[in-house]
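All protein chains but one are shown at their positions in the complex.
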Amino acid sequence: MVLLKIKPFKYFQPSSLTELLTLLEKFGGEGKIIAGGTELVVQLKTREVPPLKYIFDIENISELDYIRDEGETLRIGPIVKHRTLKASPVIREKAFILAEAVHSLATPQIRNMGTIGGNLCSASPAADTAPPLMALGAKLKIQNTKGERIVSIEDFFASVKRTALEKSELLTEIIVPREPNGYGGAFMKVGRRLGHDISLANVAVMVRLKKNLVDDVRIALGSVAPTPVRAIKTEAFLKGKEYTEKNIRRASETASTEIRPISDIRASAEYRRDVVKSLIEMSIQKAAERIRGS
Amino acid sequence: MVKEDFVEIEFTLNGSPIKLEVKPNETLLDLLRYRLKLTGSKRGCNRGECGACTVLMNGKPVDSCLMLASKVNGKDVLTIEGLGSPGMLHPLQEAFIVNNTVQCGFCTPGIIMSAKALLDENPNPSREDIQEAISGNLCRCTGYLPIMEAILEASRKTSENR
Partner (left out) sequence: MTEAGYRLVGKSIPKTDSMDKVLGAARYTDDLEFPEMLYAKLLRTKYPHAKILRLDATRAERLPGVKAVITAKDVPFNTFGYNFKDQVVFAQDKVRYMGDPIVAVAAENEEIAEEALEFIDVEYEVLPAVFDPREALKPDAPKVHEGGNLCFHRKIRFGNVEEGFRLSDKIVEDSFSTQKMEHCHLEPHTGVAVFNDQEGLTIWTTCAMLFNVHGELARILKIPSSKIRLIHTTCGGGFGGKNEVSLEPYIALLAMKTRRPVKMVWTREEEFKGSTTRHSYFLEYKTGVKKDGTLVSREVKMISDNGAYTQLGESQITKASIFAPGPYKIPHVRVDGYLVYTNNTVGGAMRGFGVPQVTAAVETHMDHIAEILGVNPLELRLKNALESGECIATGQMLHNVQLKETLLKAGEVAGWDKPHKRETGAPHIKRGRGIACMFYPIGFTEKPNPSAAVVKVNPDGSAVVLVGSADMGQGSNTVLSQIAAEELGIPFDSIAIVSGDTKITPHCSGTVASRVTYATGNAIRRAAAKAKRMLFEIAAEELSVSTEALKLEDGSVYVKNMPEKCISIGTLASTSYQLRGKPVIATAHFNPPNTPLDPETGQGNPFPTYIYATQIAEVEVNMKTGLARVLKIIAAHDVGKAINPQLVRGQITGGILMGLGQALMEEIILKEGCTLNPNFRDYLIPTAMDAPEVDAIIVESDEPTGPFGAKGVGEASNIATAPAIINAIHDAVGIRIVELPATPEKILLALREVVKRG
């Protein structure tokens, strides 16, 4: 497939959310939203996305570009760039595992162009922002001309590369409960080289210990199922158990039953299955070490 | 058949204001190379994976082959052509020449732009900082070490001058 030019399209650069939603209502079915464009531009060049009639650029909608600290909740606009999240003291302090994920996401150039909304809406099972947001229990606000709805991040990922968004809808806010007190968190990923790579497996963990028992744990896994997933059975297994190496290992074994990795040109299912276990173990350990006041 | 519109953009290019019309499906790289004849930024992969097209937008490195030209409206764009001149080279350019860092040179403009952004933000980068800053720029000739050494040397010169 030759790869140089994008076929022409009609281009909208609305400056307000209302304007955009009206456009989506009318034309959403025949077009796509663009923010940073790091994914869509490639897809258009390779024809992975067939030529579009319309493209709606949302980067001029300043009301979508914010990080708001509301104490117990952070609200992030969808067009906030990865680099902004990486540099934000608020994110670092209250959603550390998200900061950790964007710190080494892709390359500097991509971090300067790509947005958190774009990363989520690509619905790639390997999206690096998904596991931390999932482990933090994030919710997503979706709007169209008729109103808004809030969905859990789990529900947002419908299937491989498909979100819960209708053609007339836009992801307008990422609502992140702050990391609660007494928790530690960690994000880890694995690639084929030291330089950046599409994650072969990525994991985000939040854990709280009471005495030496696992009081609460959240484990979110990426690249090992059609969508990013919470390892619910594994969490249930660990809760209340003693925080020992043996139990952590048994937990990672349990996680094996909650994933459906595939073999593709990047890695085999067998490798993903193996390495995600190690990532879970290492993330839990790292998260436990980071518990504030411990 | 989609009727093609033109988008009017106004931005600063290498220090000078510029106003023109671009096609929506035009990338910044297309605009720079084929319309404005600024051929210093290179087309290595056309997919934002090699960094040969790196330019600075509001001081930050971006892959111009992925940037729709309309997006530079209101922004400050710096390409390699706007960095130094024969009598007044940027310390990075100087360091690259003096240390025989440049081999084929195809990656060089992009890497210099990424390095400039690094030094502007972090005047005393460590080896790891440099590796990360140029991690989105592929080089097949040098093995990166001569480049990293030149950037380190340039960082010493720029911090001396502060």
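Read from first to last, the chains carry the letters A and B; within each, the first residue is number 1.
Everything below uses one rule, namely that a residue touches a chain if its C-beta (ideal position, glycine included) is under 8 Å from a C-beta of that chain, and two chains touch if they have at least 3 such contacts.
Since the model is a prediction, treat every value here as computed from it, not as a measurement.
Undergrad: Which of A:K53, A:R192 or A:K239 touches the chain that is not shown?
TA: Counting the whole complex, the residue in contact with the absent chain is A:R192.
Undergrad: Could you tell me which of B:L28, B:M67 or B:I80 touches the chain that is not displayed?
TA: Of the candidates B:L28, B:M67 or B:I80, B:I80 is in touch with the missing chain.
Undergrad: Among B:P24, B:P61, B:P109 or B:P125, choose the residue that contacts the chain missing from this document, as touch is defined above.
TA: Among B:P24, B:P61, B:P109 or B:P125, only B:P109 touches the chain that is not shown.
Undergrad: Which chain A residues would touch the chain omitted from the figure, given the whole complex?
TA: Counting over the whole complex, chain A touches the hidden chain at residues 1-5, 190, 192-198, 265-268, 270-271, 274-275, 278-279, 281-282.
Undergrad: Tell me which stretches of chain B touch the chain missing from the display.
TA: So the residues of chain B touching the missing chain come out as 33, 37-47, 49-50, 52, 79-81, 83-86, 89, 92-93, 96-109, 112, 130-132, 134-148.
Everything that follows uses one rule, which is that only the chains that are shown with their structure count from here on.
Undergrad: What residues on chain A touch chain B, complex-wise?
TA: Touching chain B: residues 3-11, 13, 34, 37-38, 41-42, 45-46, 53, 55, 57, 59, 83, 104, 106-110, 112-113, 195-196 of chain A.
Undergrad: Which positions of chain B touch chain A when the two form their complex?
TA: These residues of chain B touch chain A: 2-5, 7, 23-25, 27, 46-48, 51, 54, 57, 60-63, 65-68, 70-71, 114, 117, 132-133, 135-136.
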